[in-house]
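My questions all concern the structure below.
Removed from the display is one protein chain of the complex; every other protein chain stays in position.
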Amino acid sequence: MRTIILATAIRLLIPVFQIFSVYILFRGHNHPGGGFIGGLIGSIGFIFYVMTYGTKHTLKNYFRVHLKNDKVADLHSRARHRFHIARVNSRYRQRVEDEWKWEHRIMRIRPVYIIATGLFLAATSGLIGLFSGNPYMTAIWTGLEIPIVGKPGTTLLFDAGVYLLVFGIVLKITFVMAEE
Amino acid sequence: MLQLHHLLLLLPLLLPLYGAIFCLFSWNRVNLQMAIACVIQLAMVVASGALLYAVNHEGILVTQLGNWPAPFGITLVADLFSALMVVTASITGAAVVLFSLRGLDLPRQDYGYYPLILMLQMGVAGVCLTGDLFNLFVWFEVLLICCFVMITLGGTKPQLEGAIKYVTINILASGLLLTGIGVVYGITGSLNMAELAMLVRMPSINKSLFLMASTFFIVSLGIKAALFPLFFWLPASYHTPPIAISSFIGGLLTKVGIYAMIRLFTLIFVVEQELILAFFTITAGFTMVIGVLGAAAHYDFRKILSFHIVSQIGYMLMGLAIFTTLSIAGTILFIVHNVFVKTNLFLVSGVVGRLKGSFDLKKLGSQYLQRPFLALLFLISALALAGLPPLSGFWPKFILVKAGLEAEQYTIVGVSLCVSIITLFSMTKIWNEVFWKKQPETDETEPDADRLTKALLYAPIIFLALCILYIGLNAEAAIGLAYRAAEQVLNTDLYINAVLNR
Amino acid sequence: MDIVLPFITGLLFATGLYLILHRHFFKLILGIILFGLATNLFIFTIGRLTRGGSPIIPQGSEVAIEPYADPVPQALLLTAIVIGFGIQAFAIVLVKRVYQAFGTNNLDDLNNTDKTIIPPKE
Amino acid sequence: MLYFILASLIYAFIAPFVHRAAGKYGIAVQAGVPLVLFVYFATFLPDVQKGEVYTEIYNWVPSLGVQLYFYLDGLALLFTLLISGFGTLVMYYASQYLKDDAGLGRLYMYLTLFMVAMLGLVTAGNLVTVFICWELTSITSYLLIGHTHEKETARQSALQALLVTGLGGMALMAGFVLLGIAGDSYTIPELLTRNDLITHSSLYLPMLILILLGAFTKSAQFPFHFWLPNAMAAPTPVSAYLHSATMVKAGIYLLARLSPALSGPDVWHFTLLVIGTTTALLGAFLALQNSDLKAILAYTTVSALGLLVSLIGLGTDAAIQSMVVFLLAHALYKGGLFMVAGNIDHAAGTREYPLLNGLHKQMRFTGIAAMLAALSMAGVLPFIGFIAKELLYEAKAASSYIILALSFMVSVAYVAVATIMGYRIFWHNRSEPTKLKHQGQVTMAYPPLILGICALVFGLMPGHFVAPILGQAASATLGETIDFELSLWHGFTPVLWLSVLTILAGIFLYSVLQKKREPIAILQKLYANGPNKLYFVLLNGLQRGALHLTATIQNGYLRLYIASIILTQVALLLYTIWYNSPTLQLQQKINLLQDVLFHEWLLILLVLPAIYMLLKTTSRLTAIATLSIIGYTASLLYYLFGAPDIAATQLLIETLTVVIFVLVLHKLPRFQYLTHAHRRIKFVVISVLFGATMTYVLLLVKQFPLISNLKEYYGQNAYLLGKGKNIVNVILIDFRAFDTLGEMTVLAVAAIGIFALLRLRMDKEEKA
Amino acid sequence: MEPLILNINKSHELISSLLILLGVVFLLLSSIGLLRFPDFYTRMSAVTKGSTMGLGLILIGLSVYFNNIDVSIKILLILFFTFLTSPVAAHVISRTAVKLRVPFWSRTNIKEFEDYLKRENAFEPKDKPDEFKKD
Partner (left out) sequence: MSLFTITLHIAIAALAFSLCLASIRFFIGPSLPDRITSFDVMVANIISIIAVYAEITGNKDFIDVAIILSIFGFLGSISFAYYLLKTNR
């Protein structure tokens, strides 16, 4: 389904969805929204992407992080090396991908890891209360007041866990199914 | 700083959760997952043992999650009964995990078996420890979906075939359970089990509506516990997955359903009790009889065991139906004993199946001469299942019979005794066919197992057999515990006061 | 609306069950989803309905101002919906796999493991 | 005493290893264990003979009133001596008889286990302990009878024995519990003193029936006698042990033990007498019909057990006295004869006595042993069997002449059997002596010889050895102290003449049997349809019935399963509604219809055709789209009634379901109508019923006000304590965050499950 | 029940309600078009423009009513999404329709497409699922 109109629209929409999803996550405490809805919105862009480009392309473009390029590090200064890594990991990743070299160490971000991180965040947000002598999941609040978020506390951590989990799950399901 | 009882109540839930998380993090490294699972299981046994110890010495433990007062947040409660369940589950889980190190084929282990079994344990602990009706539903769903996945893990044809029935019927059950919870909320406006128990005992509550609500719980929990007109999913599916899975599911899950029934029908649904108990009595009788007849009819090792699960659920329900302290104690003891025994029998069948490559009784034989030690282990579990003294099965049966006769419920006692004879018959059928009979000629060669594999396969069976023997021989400890647990279960004021902190 | 929604719920229950009782896979899965929908609607209806007021504390206030809908059934419902989604997704995939493995769309062809077969009398 | 029994129990489990390690000389250890026990119990003789009772109490399960209560009085001591003494002989005999058997080690184990169980049974002073040992003897005897387990018959007989005695065991358990309830105690000594309480209890009759059922099955009384002859499939040492002195006598022991507590009412005496006499006659008759030596012995054992039961049933002093003497005599001669039969079987390879002739030259010692035992059995003068028979006749004569006549007939049969065993096989020389496979082993003849000599010695000097202990046993059975004297010679009393007559008649019967060998056909046929047949019919019926029932119930059709589940739910709901429930105020409801707004009506209008469409469509995609329309409508309803969070979630879920469907849809089956329309009717009925019931429930519940303090609490505190303004969200991640944690777990597992389901395919033939 | 008062003072209410009514009319018209037009392609054209327009008007009316920066941003966001996605969706669906050879109205001038349609036929599957024949 790679029509040029759809493909372009999707490419544009993905970052919008991402930002919007984080927004929904953060304001969920005071307005409709929250981790679940946010996670779904965040992952929806990738569903589109999978539908238009296929699983492999999606994985290649978004779920491989090029961490290091040792050879380059020898040639350049530290600052340039950092820049290079940033470049490799952001805008120009496709171009780097094309000239495959062993020096690029690639880390796969598996959806399972996202799921596990989400669960871990959610479970651990409760532990903070537990180890301060209260029951599990007792909320601890910071004194700050941030515009959209309100007062951040452990519940926000919990919500972020839900977000990541839902994100990971939708990705996992979509990838597996689309590969069929 | 950290308060111990908060931690104790949570460890049975958090340990498997964190174990599962770490297993997910080490997704492609099975060996690491094995190590994590083993360590977590060991820790679970210790933690649940500590919980039981604490409950035994200090009475009912309560923690209000999130520090919200009782009816508003979610409460975790551990009385003796639930602590016993948790201990039983964790011991069984440890045995099964040990078994599955070598008893389960590697691809299955690779595809998330360990996180699944850990989350399943979390679900079981959640059901046992929660003091909130909706939370109960959530944990039921957790263990349900874990079961779905574990039953289909591997995706062989029989597995899929069994799973489709299992999944459909259990989804229905969940729907009905949710509906029931909705009705209860619609009547009382509360979800906390202790508060509900308090409300139900007030004159202002509409008793007939509450009776109506209880039917949803009878049916949905009855499906999960595999009662008579609702048990069909169990024989359809439990014999299809690999043994390491079906032993855990078959050993534990229906008992969790019975646990929930006992909890709810002693605590909350106490309106029009004669009616409910009469229904339970009839159902218990039919469950026993139909289950055991199914076992008598079949010639497949695992199918026989599956039908026996149904039959034994009848005994447990019978204890609830008689509704005296003694009978509830009998049921509690029966649950504990039956989890061990059933798991162990499944594991024995797994060893036989793994070493001989078949579960069909007609194709097996000569195991008595080839593996006398395994025969002994099987005999211990089988006789315990049939309730022969002085193994663990005898005491709960005796207690139930005693309680039943004291309560003048002669019919159900008679039925239960006849059923136990047929149970004995079907167990000896396995013994006759698998162990005594001469091996029929087959051209299949026996897969050989190395020493470590054998040790890992046998170790959990020996361990569980020792548990069975321990319960049987040192019955006073177990019975005393069960009796006190039953007293706690029936003395609802204790529960209500502990939770609502009055 | 308090009077009409129960009927809709009952209708959805009936339809869902009727679809489940078909022997066709696809209808089974449709029925399961519809049944879940009916259950959700049931819970929503049984916590009394309030037209309009959402359980969100308005700006400038520290407590909720009546009339607002009972937030408890809503919270339960959210959890139930999400759980139901997880299970339904699994069920859909399961049905697909069963269809793939057996090549049949008839549930009645799937009673090999379960059916008790009476052997002929010797 | 506990330590002795425990030690031998533990020894039982290491017996196979001892056997393997010690080889040929292991028998010293194996037989040594019962010997030590015998000696140990013998040390109690002096005390017990004085009428003292030795007790030892350990608490086991005090909460159920279960103790390890050892209660050693005369009766118990008699049995312990029999058991351990016989145990010694049988161990030795087994070591000779099964010299080359691979399973000998295990046989030792089971024999020792069995012995310990029997000892526990007779010394136990607590009903529960009695029952535990009772069941242990059942299960060990199952394992013993099935020793030659690769033979079909052995397995079947073992199963039969187990099922019959197990059935009795279950009955016994219930009976014991009832007895415990009626007598308000589980300790036997206490129960023995509460005869009045028990016999006047309303539970007496069921209790009696249940206990008798247990005792009768164990002691092979009519109609449960059939398992005993079949159990002869066991190797002879086992038969000699189980079926002469020990297991079958457990029932007798139990009756004797409980007789002080239970006797009194006519029903007790009558039942025992009738059943006992019937069994005695039947057993004697069947013994004469058979030609297999072990079968003959088995049936005479059945018959003897019947006599013992009838004696207990008589319950007079004389009857009980004769009971204990006959018990001892029977154990001695029957054990010996079994071993003799085993020796013959071992040497000749057959047990059909018509084939056996003139064996005395080849098996001299066995012959002598057989002769001694047979004489005792026939009740010839200097043997203990004679004393037993005298007493028997005296006891019976005191009650009724009919019973005496019956006893006489039974005794005549015994004489005939004894003649066969002691004379026919060994000294009957009319035809060629049978060729043996190998010479009789002298070592195998020792145990029966010892038993025979015992019978002789006890007969000659009854007062010295046996009278005191037998007296105590009789007292224990009667529940009161009695004078007990045994003497060989009573003078020329009528009873003596009767004895002589018995022997003459028996020899006459024997000679008749020699000529006319054909069994009586009609009776044979009648018996072939007797209890044994009944057992098999029942067993097969059970299996086939179970099969048919299971095939009906577990039929593999998911639809029917679901229909039955839903019907149960509906039935329960309707019953509770009918039983007692507030009526639905319909008028009030109809008035409410005015409140429904126009657009709400329109939304509902949307649902109805959508449902119709869903049922009618033949396109998969349309069905999914219709489903999502219904879902969107529902979410719009949520939205309109103040639940934006649910509405949003429902929309997302609905769309995501569509996506999942779409991703797997082309792998899903096409639409087809598989069920015929007329079949669908009943499903329509069930569905409509279910939907209507749910609607009714909903309307009914909504009729009453909902008083919930949750809503108010959350409304008050969501912002102040939970720091969030969206109450639903605060509930989800703070008040009830634990639910959400569970929900997350479900989702994570579902994802893993979908992944595993799609990727992992263990079926090899199926391509991934 | 309060008396019906046309509160002119609240001019944003007036403007908003007018805009909304206008939008509703657009939506209604597009629905009618969807129902009445003869073939898929004409319906498509009626719908995409009409419904997007109607939705836009309603949303603008909403933002006028609330007159609030938050709401306006959100509404801009919706408008952005709708204006971006609605044509894309229409494009994708019509493309699909052409590929599936959904029939044209008899009076459509089809000649200029003929080449394209022929090329499309090469991609036709051999075994077509039956549901397309039915629908």
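For reference, chains read A, B, C, D and E in written order, and residue numbers begin at 1 within each chain.
Note that in this section a contact is a pair of C-beta atoms (placed from the backbone, for glycine too) under 8 Å apart; a residue touches a chain by one contact, two chains touch by 3 or more.
Keep in mind the model is a prediction, meaning the values are calculated, not measured.
*Asks:* What shown chains come into contact with the chain that's not displayed?
*Replies:* A, C, D, E
*Asks:* Using the touch definition from the top, which of A:I24, A:M137 or A:I173 touches the missing chain?
*Replies:* A:I24
*Asks:* Which of A:P32, A:P135 or A:G161 sits in contact with the chain that's absent?
*Replies:* Checking the options A:P32, A:P135 or A:G161, the one contacting the hidden chain is A:P32.
*Asks:* For the chain that got dropped from the picture, name the residues of subunit E it touches.
*Replies:* Residues of subunit E in touch with the missing chain: 1-2, 4-7, 10, 13-14, 16-17, 20-21, 23-24, 27-28, 30-32, 34-35, 40, 43-44, 47, 51-52, 54-55, 58-59, 61-62, 65-66, 68, 70-71, 74-75, 77-78, 81-82, 85-86, 88-90, 92-97, 99-100, 102-103, 123-125, 129, 131-132, 135.
*Asks:* Can you list, in ascending order, the subunit D residues touching the missing chain?
*Replies:* 597-599, 602-603, 605-606, 609-610, 613, 619, 621-622, 625-626, 628-629, 632, 636, 639-640, 644, 647-648, 651-652, 655, 658-659, 662-663, 665-666, 726
*Asks:* Tell me which stretches of subunit A touch the chain missing from the display.
*Replies:* 1, 6, 17, 20, 24, 31-33, 37, 41, 44, 47-48, 51
Simple rule for what comes next: only the chains that are shown with their structure count from here on.
*Asks:* Quick one: which chains contact subunit A and subunit C both?
*Replies:* Expected: B, D.
*Asks:* What chain lies farthest away from subunit E once each centre is taken as the mean of the Cα atoms?
*Replies:* Here the answer is chain D, farthest from subunit E.
*Asks:* Work out per-chain C-alpha centres and flag the one nearest the whole-protein C-alpha centre.
*Replies:* B
*Asks:* Contact counts by the stated rule: is the higher one at B-D or B-C?
*Replies:* B-D
*Asks:* Based only on mean CA positions, could you tell me how far subunit C sits from subunit E in angstrom?
*Replies:* 31
*Asks:* With chain centres defined as C-alpha means, what is the inter-centre distance between subunit A and subunit B in Å?
*Replies:* 40
*Asks:* Do you know which subunit D residues sit against two or more other chains?
*Replies:* If we look for residues of subunit D contacting two or more partner chains, we find 547, 550-551, 554, 556, 558, 562, 566, 620, 644-645, 649, 656, 660, 664, 667, 670-671, 694, 701-702, 706, 708, 710-711, 714, 725-726, 732, 734-743, 745-755, 757-759, 763.
*Asks:* Quick check on subunit C: which residues sit in contact with 2+ other chains?
*Replies:* Residues 20, 28, 38, 42, 46-47, 54, 56, 72, 76, 78-79, 82-83, 86-90, 93-95, 97, 101, 107, 110-112, 114, 116.
*Asks:* For the complex, give me every residue of subunit C touching subunit A.
*Replies:* 54, 56, 78, 82, 89, 93
*Asks:* Across the complex, what residues on subunit A touch subunit B?
*Replies:* Touch list, subunit A to subunit B: 110, 112-113, 115-116, 119-120, 123, 126-127, 129-139.
*Asks:* What part of subunit D is in contact with subunit A in the complex they form?
*Replies:* By the definition above, subunit D touches subunit A via 644-645, 648-649, 652, 656, 659-660, 663-664, 667, 722-726, 729-730, 732-734, 737-738, 740-741, 744-745, 747-748, 750-752, 754-755, 758-759.
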